[in-house]
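Following this message is one structure expressed as structure tokens.
Shown here: the complex without one of its protein chains, the others still in place.
The first chain written gets the first letter, and so on, giving A, B and C; residue counts start at 1 in each chain.
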Amino acid sequence: MIVMSVTDIEAFLVREFPQITETGDFVVEEVGEMSARLRLRYHERHLRPGGTISGPSMFALADVGLYIAILGQIGPVALAVTTNLNINFLRMPEPRDLVAHCKLLKLGKRLAVGEASLMAAGSDVLVAHATATYSIPRRSEVL
Amino acid sequence: MIVMSVTDIEAFLVREFPQITETGDFVVEEVGEMSARLRLRYHERHLRPGGTISGPSMFALADVGLYIAILGQIGPVALAVTTNLNINFLRMPEPRDLVAHCKLLKLGKRLAVGEASLMAAGSDVLVAHATATYSIPRRSEVL
Amino acid sequence: MIVMSVTDIEAFLVREFPQITETGDFVVEEVGEMSARLRLRYHERHLRPGGTISGPSMFALADVGLYIAILGQIGPVALAVTTNLNINFLRMPEPRDLVAHCKLLKLGKRLAVGEASLMAAGSDVLVAHATATYSIPRRSEVL
Partner (left out) sequence: MIVMSVTDIEAFLVREFPQITETGDFVVEEVGEMSARLRLRYHERHLRPGGTISGPSMFALADVGLYIAILGQIGPVALAVTTNLNINFLRMPEPRDLVAHCKLLKLGKRLAVGEASLMAAGSDVLVAHATATYSIPRRSEVL
């Protein structure tokens, strides 16, 4: 069951994560059953030499996208914390919007694990793939 | 044998990676045998909620630090490319400078593998630990 | 294009990897476009306390399955070598056959990257998920 809509999540992020939202770089495109889709708007500051999107920008896209998939399932009851992220860089992304298709592989009481597949907007060719683990605090700690 | 000094590497980064150096966030502290030490200067834009350093900032510190350790060994003959990075976040870093102690575990003809241990400046308590793999292009391609 | 059939691959494994095939534990179920499906037959020696399948058995299933997916695409021209494997254990598998659904995310000249989704036979609930990188030697070295 999805407990937060795209609008709910955007409002939550603006309030709790101004560093993430103030640049306008991230667009929450969809929140679904154990899943989310997040877009990184193309901007020069995400580039690295050779004109491709930088590793830290892709890291952030995967990490925030999976965090949003968790929020959609458990709500803003507590801050899930990234404990591990493993990312494979597969192809140099072109300088355009990137989309992370995020899927939770497990949502337990204490840990959530998910995978993020990153592609250029409108493409189905993977540029990077990440898996990550999140620690979920006791749910009594409401924000 | 170290083929580039700290000064050489800083000049190379300014020329080739202006996105990384223009903020003045990163300071190359040392380049040694199969190793490097890189500092991330504290700045508000690296924060995430709760006042801790963000995941993407720590990712970038580990990744750039290991890249510099490789540069120190093989010189600017070709751009090594990150193919995999795995990071464990161990403790919430306080809002101060972070240092990555980077060590190459293997430097082959085609692949280099290293580990980065991240600590607050002046502390020996790990806040994050990363291992990463880099693909090294044929060395004939001089920059 | 698939260059080796299930039969070809089984004959190759018997010849080159007797340690893997002599126990009869692994069954190559399918080799497809950038993919393979491998089954681990249930046997007591794969157990760990609590009656679940052991970590090393799941590691081997994912690793061999992805290796087979690569063989199916490039043939037995050279031994691909595992350079990195990252595995998330999601749920305790019951003591029955396990199946690895393996998919190549990238097949380059020098590196291949794939993911393996492990489930009990007949189930679609993930028990483990792995991603791995393989180094592919120059293709001139025919076995």
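Throughout what follows, a contact is a pair of C-beta atoms (placed from the backbone, for glycine too) under 8 Å apart; a residue touches a chain by one contact, two chains touch by 3 or more.
Predicted, not measured: the structure shown is a model, and the values here were computed from it.
**Student:** Since one chain isn't shown, list which residues of subunit A touch it in the complete complex.
**Tutor:** Within subunit A, the residues touching the omitted chain are 83-84, 86, 110-111, 113, 133, 135.
**Student:** Can you list, in ascending order, the subunit B residues touching the missing chain?
**Tutor:** Contacting residues on subunit B, toward the hidden partner: 86, 88, 90-91, 105-106, 113, 115, 126, 129, 131, 133.
**Student:** Kindly note down the residues of subunit C that lie in touch with the hidden chain.
**Tutor:** Within subunit C, the residues touching the omitted chain are 16-17, 19-20, 45, 47-50, 54-57, 59-60, 63, 79, 81-89.
We adopt the following convention: only the chains that are shown with their structure count from here on.
**Student:** How big is the gap, in whole Å, between where the Cα atoms of subunit B centre and where those of subunit C centre?
**Tutor:** Taking the mean C-alpha position of each chain, the two centres sit 33 Å apart.
**Student:** What whole-number Å value describes the gap between the mean CA coordinates of subunit A and subunit C?
**Tutor:** Result: the chain centres lie 29 Å from each other.
**Student:** Distance-wise, how many Å sit between the C-alpha centres of subunit A and subunit B, to the nearest whole number?
**Tutor:** The separation of the two C-alpha centroids amounts to 23 Å.
**Student:** What residues in subunit B touch two or more of the other chains?
**Tutor:** Each of 83-84, 86 in subunit B touches at least two other chains.
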